[in-house]
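With one protein chain withheld, the remaining protein chains of the complex are depicted in position.
Moving on to chain A:
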Amino acid sequence: MSGLAIGIVVLNVVLALLFSLGAAPILVWIERRVAGLIQDRLGPNRCHIAGIRLGGLVQSLADMLKLFFKEDFRANAIREKFLFSLAPVIVFVSAFLSFMVMPFADDVYVEGERFIMQGLPIDTGILWFLALAGLSVYGIMIGGWASRNKYALLGAMRSGAQVISYEAAMGLSLISVLLCYPSVQLGDIVRAQGELLGGILPAWGIFLQPLAALIFIVTAFAEANRTPFDLVEGESEIVGGFHTEYGAMRFGLFFVGEYVAMSASSALIVTLFFGGFQLPYLNTQTLHVTMPLILGAIVIVVPLGSFYGIRWIRKHNRWALPNDCRNRESAWLSNIIIGLNGVLAAGIGYVWIVGLSSFSTQMLTALLQVVTFALKLLAMNFVFVWVRWTLPRFRYDQLQMLGWKVLMPLALANIIVTASVIVLRGA
């Protein structure tokens, strides 16, 4: 393996960590601020390090530290000590591993060797996600059972029943997607979505399979235990559900695991139905060919955007006193943005002087695609948060009715229609 190859592998691992684990504090922040927005209040924004608040992002750091340094408490009534401690680990590890097959960018070729741009270079794709989504429920069930607490056990039972009924609909909705893109590898599916439908629409999954997309998104909410399917926690009726007895970092693992699972679900939704890492109308080949033009566009657009961004920050984050922390933070942030623009200009200037080699074109394309994927992921995560603060929780019987009597028949009908269309077009 050459140095470049090792560099790419390390880059993949770092990106996977950033997107899953690194995203958790950002998602917590988004959750709180969006909750504030929807409920017409501000949300946490006072926590700061030396006057730097980042709009409340520092609060997540404070919460993390709180969970770390809290007393690791376990009630004496709990007899299954090993299983009690194992449960959060299962939830966290399976959520984390399920993120590892999401492609961040198109394959990169270095010296004729192919590198899949995802955390683990395995090509079982969707099957891997389904397998780990099925395993994560054990964490909740074991945790709820080992707690020896009525509410925790109720939460565990609800989670078991919910996963069994929604996994069926989820698998069936995926079958019609797999019929459209004949591969289980997520990379192939995303590449197929880089084409155009009739020359106008990008061939995204949501346009090809709108019903499958709807069913999959609903079941993904259920798999990630997010509202309106969070009966597992159901704080208004069963205290905290499966994690009633948990505290400190044991609870922290459940908490972070939930956000990582949510992020993995949105990554899969983006990958299957919203074109994954593909920029609309600019697939990988087009990007390779038009890279000089795109770099030129970036040189114009990014400084312009930064200028308006800095103006927005200065307008909204200021105070009458000249040496107030808000004014200092604004100055600090604008310096960082200007610095980043400088780095960008230097990088593009360097590329302009040296000229684009095949490798640098590939890396720049990958960089653009990673940014595209990150933006789409954030948008989908925002939808998760938006739904959580908009819809009320389902009642248990409504949940089962929806799963078995609505989603499942719809998914089956969708498979038959899709298969008929494919057979008729092939014949």
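Brief remarks follow.
Keep in mind that, in the parts below, a residue touches a chain if its C-beta (ideal position, glycine included) is under 8 Å from a C-beta of that chain, and two chains touch if they have at least 3 such contacts; residues count from 1.
Note that contacts and distances are computed from a predicted model.
Its record in UniProt calls the unshown chain "NADH-quinone oxidoreductase subunit J", which is the match among "3-oxoacyl-[acyl-carrier-protein] synthase 1", "NADH-quinone oxidoreductase subunit J", "Transporter" or "Carbon-monoxide dehydrogenase small subunit".
Within the set A:F96, A:F115, A:Y138 or A:Y246, the residue that contacts the chain not displayed is A:Y138. Only one residue from A:L153, A:A203, A:M291 or A:V385 touches the chain missing from this view: A:L153.
The omitted chain makes contact with just one of the residues A:S85, A:T124 or A:T361: A:T124.
In the complete assembly, the contact with the undisplayed chain comes from A:E167, out of A:E31, A:E167, A:E245 or A:E258.
Although one chain is not drawn, its touching partners on chain A can still be listed: residues 83, 122-124, 127-128, 130-135, 137-138, 141-142, 145, 153, 156-157, 160-161, 163-164, 167, 171, 184.
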